[in-house]
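Read through the structure below, which is laid out as structure tokens, and then see the notes.
Only a single protein chain was left out; the remaining protein chains are all shown in position.
Moving on to chain A:
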Amino acid sequence: MSSLELRGLGARYGRKTALHGLDAEIADGEFFVVLGPSGAGKTTTLKCVAGLVEGATGAVLIGGRDMTGVEPYERNVAMAFESYALYPQKTVAENLASPLRSGRLGTWTPEQRGARIGEVTRTLGIDHLLGRYPRELSNGQRQRTALGRVLVRPADVYLLDEPLSHLDAKLRAAMRAELKQLSGMARTTTVYVTHDYQEALALGDRIGVLREGRLVQVGTPAQVWETPADAFVARSLGQPETNLLEARVHRGLATTHGGGATVALPEEAHGADGVLLGLRPRDLRIAGPSAPPDGAGRELTMRGRVVLVERLGRSRELSVDVAGRTVITVTDDPRVREGDDVTLAVAWGRVHVFAGPAGDGSPHPPRVGSALPVGGTR
């Protein structure tokens, strides 16, 4: 039960800088998810909090106490490693008993240990495996054992490194629901690392999006989803990925390459040479006779031709060619076929505008706001 604060946390491996000064404040009992692609520095962040990275710079504060120079075994931090790191010569029960036997968490009698381990393993569904060795477990069982070794102990901070990545899809969904309740039960500050945006959105009280050792955005799932800080964050969340359309800026209007769509830009983007327009596939709809495009100009409309239809269970993913650019959308309408001419419509407010300063060729321009209706007022 402690807050966690990162102040200018940095780490490097040889010449490569893994973390560029992370700052974050995580409240007591908060479930904080670090989301990022592989190599972004997620695991390094956890290891820095645990004190396992030699030569880390900046400071980690747990419960307000500066942990610089404090050995890992004195930090009262529990971590589930992505590689499991189960002791191969010990059974599941012995692995789980390990943190309770170290003597740093008070004295636990064998009965108390057994009761606690029983409780945790039952929740995780591995109570029938207590006598097995790690080599006799499936990857999913190993992962749950690693998780169990964390949950079994009262710690100030739980650090979970991709704890669900090796479970099959069904079990992952079940465990995700379970985890939320577990951590609620334990009420322990948790830093949870994942590359799966759905896990992040489902579990996190807040999400920190990590890219190349930098925290790009920190916010609640709703904030991160609705107002992504930049084009990278927009693409990190959502499947299919957010459409990013390059557009040229002229007199406050942005026209996509090929001229498929024109939008008015918010003030902040007027100075840019070019902008990226971000459109979530599920924000786009197919405007047809039954749902005509809004006549009052409250929507951006684009004409295009369906070039590919892929079935995803109930809905279909459409690749639509809009003036030479492919735009992905998802529809439940079963009548749409390849080769159809369609009109795509999206509310102005759902068109994200990403723009760097003039001449800035950044691949991940920041979000400056939503598009405005052309020639009209909102």
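Descriptive notes on the structure:
FYI, contacts are C-beta pairs under 8 Å (C-beta built on N, C-alpha and C of every residue); 3 or more make two chains touch, one makes a residue touch a chain; residues count from 1.
Keep in mind that, in the parts below, contacts and distances are computed from a predicted model.
As stated in its UniProt record, the chain not included in the shown complex is "Carbohydrate ABC transporter permease", which appears among "Acyl-CoA dehydrogenase", "Menaquinol:cytochrome c reductase cytochrome c subunit", "Molybdopterin synthase catalytic subunit" or "Carbohydrate ABC transporter permease". Only one of A:Pro134, A:Gly260, A:Gly304 or A:Pro366 touches the chain withheld from this view, namely A:Pro134.
When you scan A:Gly8, A:Pro37, A:Pro88 or A:Gly131 for touch with the missing chain, the hit is A:Pro88.
Here the missing chain is touched by one residue of A:Leu19, A:Ala50, A:Ala287 or A:Met302, and it is A:Ala50.
Considering the full assembly, A:Arg142 is the residue among A:Lys42, A:Arg116, A:Arg142 or A:Arg367 that touches the omitted chain.
In the full complex, the hidden chain is touched by chain A at residues 47, 50, 52, 71-73, 75, 77-79, 81, 83-89, 98-99, 102-105, 133-137, 139, 142, 149, 166.
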